[in-house]
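Below is one structure, written out as structure tokens, with a few remarks after it.
With one protein chain removed, the remaining protein chains of the complex are shown where they sit.
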Amino acid sequence: MRDQPYRLPVGGLVDRARPLSFRFDGKGYQGYAGDTLASALLAAGLRVVGRSFKMHRPRGVFSAGAEEPNALVRVGRGAEAVPNLRATEVLLTDGLEAFSQNAWPSLHCDIGALKGAIASAWGTGFYYRPALAPRWAWHLMEPLLRRSAGLGPAPGNDAIETRTPIHQHCDLLVVGGGPSGLKAAMAGVANGQRVLLCDDQPRLGGSLLWCARSIDDLPSVQWAETCAQHLAASEDCVILNGGVCFSLGDGSLALIEQRLGPGRSQLWKVRAREIVLATGAMERPILFPGNDRPGIMLLDAARRYHKQFAVRPAWQPVVLTNNDSAYEDLAGLGVQAVLDLRPEVAPHVCAKLNDIPLMTGVQVRATEGRKGLTAIRLQDGERIPCDGLYQAGGWAPSLQLFSQAGGRLQFDEALGAHLPMGPLDSIRVVGAARGGVDLGGGQAMQRQDLSLLSNVKQPIFIDLQNDVTFQDIVSARDQGFQSIEHIKRFTTVGMGTDQGRTATANLIRLLADLQGQDPNEIGHTTYRAPVAPVALSAVIGKAAERWMAPLRKTPFHNASEHAGADFVESGLWLYPRVYALPGESLAQATKREVLNTRQNVGMVDMSSLGKFDLRGPDALTFLERVYCNGLAGLQVGRTRYALMLREDGLIFDDGTVTCLAEDHYHLTSTTARAGEVWLHLEALRQIHWPDLKVTLTDVSDLWAALAVAGPNSRSLIASLAPGLDLAQPYGGLAIGEVAGCPARVFRLSYSGELGYEVHVHADQAEAIWQALSQAGRDFGLLPYGLEALDVMRIEKGHIAVGTEIDGRTTPGDLGLGRMVSNKKDFIGRALLQRPDLQATNRRRLVGLRPLDPNASIPPGCLLAERPWRGDKQDPTGHATAVIDSPTLGGSLALALLQDGHNRHGEQLYALSPIIGESCPVEVTSPHFYDPEGRRQRD
Amino acid sequence: MSVSSWGTSIKTLFSGKSWKAAWRSLAPADVVGRSYDVIVIGGGAHGLASAYYLAKNHGITNVLVVEKGWLGGGNTARNTTIIRSDYFLEASGRLKDFALDLWRDLGSELQYNLMVSQRGYVDLAHSDGELEAFQLRANAMRLRGRDARVVGREELVARLPGIDLAAGGRFPIVGALIQESGGVLRHDAVTWGYATVASRLGVDIVENCAVTGLKVEGGRIRGVETVAGEIACGAALISVAGHSSLLAAMAGFSLPIESIAVQAFVTEPVKPVLDAVVNFNAGLAYVSQTDKGEILMGGTTEGYNSYAGRGSWQRVEEAAARCCALFPFIAKLRLMRSWGGIADIAMDGNAIMGECPVDGLYLNAGWGYAGFKATPAVGWCLANSIAQGLPDPLISPFALERFASGALIDDAGAGPAPHLH
Partner (left out) sequence: MAMLRIPCPWCGERDETEFTIGPDAERSMPPLDGASDQGAWHAYLHLRENKRGLRAEYWYHGQGCGRWLRIVRDTMTHKITLVADVEEDA
């Protein structure tokens, strides 16, 4: 434990009754409750607290807020560590551990500084140089660059705290809890508005906490405290302390990160009728050579450390300024001289200095001190020893949010910074943010004569974090870059984690001077969200991925699980993959399930299919327009396979249409396309054909469906539903009860076997499953999963979404050309006639069998005339589905082959370069198993 | 590497003062009233590459590049700088293959370090079915002479230490397709390199000069009207990602394109931790680490048309959640910068290049948010097409007529729904 040499014995808003211990780079220090890490480090007398990004120069605390470019630290150890926090924004807590960054082996002896010195000697744009352009050169250089960049180390993967974002609506959102923000919030509450006040500090008051003014006859701190208490007591006011509004966008959506501690943040999404931006203003630095030494900071920050934290950042500081605001509130800072760039200062302003000596017409030409400022040199060679330099270069209103929300900015010459232009819907800017009274002395400010800065030896930093100097900007200009955007990107000025807060105003001024332009012609780079870096743990919230696509379970889920299903996530669904016996592999289980279905009977959960109920006098007209095949002849109680095309003529989906009554139909879609088909049908019905008298209902979730397939399927169902007519032909429908459950039994088959789809109400899924399982024992019933379902459809040559229906195939490509009606008009008809969709050389669906029955067709293979020998080849087709066929033995595949329907019997090679295989194959019909369809029809 | 070239390299490394990193930008007034063989409308990487190859490969130097804002300030500045050629469809794949070939040594050719970093592109599969589709794609790439491999979980973890294969539990990862020759590069350097060398070869460049009209007479392009005045030309190329339809309208025709906003964002920089570009397919997000150390992420488009240049917060949430599911440590970092671009997405999700209904007017449009990787190939092939008056074979499949004829190039199979591409 060490004492606090730079802490004043009395004063400040810190709680001296609550001393806190903390560690920085492994050493123990002490501070008080109410300190930030920065104020505690300053109190401890630590001058070097970090190393800069590019040049690894030693740096000290520069500011007291979000604009801090230098004092970036990692807080916490191991998995809990959070990198790149600004010490000025880290609240001191007992036991806090912080580490400096970007320095190796230590903060005071950093090897990177050597590289930094060299890179700086090479000048700006070094990395773009021709010498590094050849591949080999960049190969050597890139790892070095990557290692030296990057600030803190990446944290670990564990111990992440996420919080679900909070949605909040209010009448008035006030951003900023300084004098203007407090007034706006008080007025809002007085007007009966629901107010949300968001302030980035732990304590309301903003600059009131460190200025020496009175408001309403109260000292500023007390006035702030009174307001805070009043607002806190109001039921209509929500106060977000530590809340950073980082985005303001369309629909008056304000995004606020409420910082609860390192690595812990809460996101607020606020919708406000009216927004007041009381975001204040930031003091600007003055440009001078050697302006990055520890001990050099903003005057307002020094005032704040002094008044709010009772810390003297330096014992013998000087103030460097160009405006009157620097003459306020200097008492107690120990300022030994005020240096003003202006040749003259008004007497009433000078009077405020009391005994502090004033020098006018000053230029700082150099600074001294390796690990902290020890002296400065002026233009006449005079050397002034000092351990601190507080600069006050005028004020820049914080208008990032205003600009983001669409507000335009205008550069104000007198202020030397941008001001808001014109009003914005429901957004008001108040106080210092609009150049208001608090920026007193603006008129007396003198523009810095930047021409005086050439021919100096020491670097003049414009962007402290990214080490971009005045000289770099001049060099970029000399190389021909003109646009501020190009210069920003070439030099990286303003692209650090501080978002260039302390750099922007000086950069615009500098470019304007260099180019002899009005600063408004230079413009400014676009302000985008976030205004300040925001924790991603707060952004993503809890388990965001699950919310985006909740996993769905079918009504048979529990029954399947009980039956021993291994589940797989398939699209939106958790689906039984196989019902493996102990010790059985996926392939073995699949084979057993397939063979049992083909020999006895199997059942598979089909509940995830899209199911739609269509009614109305125009139902048939609707269907005839929607599907490409003719449905006019479909009789009541019959089901037909149906193909839906996209408007561009390519296959969209396949399914079934069942006629329940003349004006009542039941449609199914594939699982994969269920949502899209619904949107499509509803768009047609509501938007395009409102004149058709039909209603459409999504009944997907109301019906649980089991496909029962295999030679014993009829006997099995008959045993549970003696009254049902199951002998009707393929496509028939029986309505009645199965095992006491009201059911629709469709005679359909995807597997190619005699089969029925039994649809019952979803809440009877469990009952029908149990009944079938029990009765099924006598018939050899086994459930089967997604794998067996897929294997059987491939053996049968049925097409599926995702493989054959890939968004590029037409009905003709998949051998379904004859289904396409030429007797009616339908969605997709016109564009299906486009010549390239009717061309003869398109890839068409075929089957493949290996010439050697023991060989395996490699999955994901391409078809070509020659085997793979490592050379390039133009493939003539590709496999869409490859299986080992349990039923037929050996390997088989479905494939799309150029002109394939005319090439049955040809021999080709199935190539898989990634596994180095070429399998000679014969082109066959895609219908491998029971091509005549006897098993499912007879 | 010869000794003398070492010497030259060392010399250029230090001769910072003599080497010029930027082009000569003319004032709009300097080019008004002049006549050019070719005017390239749009000073992005595609337009500049086209101008460069016209000059370099064909000796056509009476060329003007006219840019509305600052060079490379459109989608060239707003993409995630990924280069890869992991396409299944021949036309798509071949063009990006050629681009990758050109990228490799483009820095040497331009004498400008583009920071090409072929650190690998990893496309993640979330199901066995998806992995089989990846095998097909990898095989197609290999048959085109490209590197590609498909890996399972163990190999993937070895390649990407720190990846969480459970991916938050909802979309676990079963494997990946890896193209090691894929990677990232410095997008701004591409703009600056092409502009600087094209300018040196005699191409004129003018910035802050918006095109307001196209002068078409007798079905032929005669000139370009700008805010500063009219400039005559023999041929013109429209290469204005994000505003293609507006330019086409000036010439009197419509394009099969929708203009949709898309965004990307970066975290604060951290030390090297991610040494590949990783693509998450369940909903789409892509993540890489820049040389500065920032974690760079992107996701899907907004879905709706927009010229506002800003995207929705929901897309950021989604893409960030996906990236954090893959690499949980990212959740501990902070989002530092975001930006939005306007993607002109064609109705089959692929680019439109070549001639258009106006003689002498060429199109380069519809790249969606996938155009950056193709830059050198696009420039090369368009320069060929313009110089020879014949479509280059690599870009002829991308002709505008394909929407009327049905010869679509739909990599995603999503059909005429641009926001799904």
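Note that the chains take the letters A and B in the order they are written out, and that residue 1 is the start of every chain.
Going forward, a residue touches a chain if its C-beta (ideal position, glycine included) is under 8 Å from a C-beta of that chain, and two chains touch if they have at least 3 such contacts.
If you're wondering where the values come from, they're calculated on a predicted model, not measured in any experiment.
Visitor: May I ask you to name the displayed chains that the omitted chain touches in the full complex?
Guide: A, B
Visitor: Given that one chain is not shown, which residue among A:648, A:753, A:790 or A:917 touches it?
Guide: Among A:648, A:753, A:790 or A:917, only A:648 touches the chain that is not shown.
Visitor: Of the residues A:683, A:727, A:839 or A:888, which one touches the chain left out of the display?
Guide: Checking each option in A:683, A:727, A:839 or A:888, the one touching the absent chain turns out to be A:683.
Visitor: Considering the complete complex, identify which of A:271, A:542, A:866 or A:937 is in touch with the unshown chain.
Guide: Residue touching the absent chain, from the options given: A:271.
Visitor: Which of these, B:179, B:245 or B:350, touches the one chain of the complex that we don't see?
Guide: Selected residue, touching the omitted chain: B:245.
Visitor: I need the residue numbers on chain B that touch the omitted chain, in ascending order.
Guide: 245-246, 249, 254-259, 302-308, 310-314, 316, 338, 344, 347, 403-404, 416-417, 419
Visitor: Over the whole complex, note the residues of chain A touching the chain we left out.
Guide: 247, 249-251, 253, 255, 269, 271, 406, 529, 625, 647-648, 679, 682-683, 686-688, 690-691, 824-827, 829-831, 833-834
The rule we apply is simple: only the chains that are shown with their structure count from here on.
Visitor: Where the CA atoms of chain A average out and where those of chain B average out, how many Å apart are those spots?
Guide: Each chain reduced to its C-alpha mean, chain A and chain B end up 21 Å apart.
Visitor: Residue numbers of chain B touching chain A in their complex, please.
Guide: Touch residues, chain B against chain A: 1, 8-14, 16-17, 19-25, 69-71, 73, 77, 90, 104-105, 107-108, 110-117, 126-127, 129, 132-140, 142-145, 148-150, 162, 164, 167-172, 186, 188-189, 192-193, 196, 207, 267-273, 282-283, 291-293, 308, 310, 313, 316-318, 320-322, 324-325, 327-340, 402, 404-408, 410, 412-416.
Visitor: Flag every residue of chain A that touches chain B in the complex, lowest number first.
Guide: Touching chain B from chain A are residues 53, 82-84, 122-138, 142, 145-147, 149-158, 160, 162, 247, 249-250, 253, 255, 263, 269, 475-476, 479-483, 485-486, 489-490, 492, 495, 497, 499, 526, 528-530, 533-537, 539-541, 543-546, 548-549, 551, 568-570, 646-650, 652, 802-803, 806-808, 831, 834-838, 858-862, 864, 868, 871-875, 878-879, 882, 911-914.
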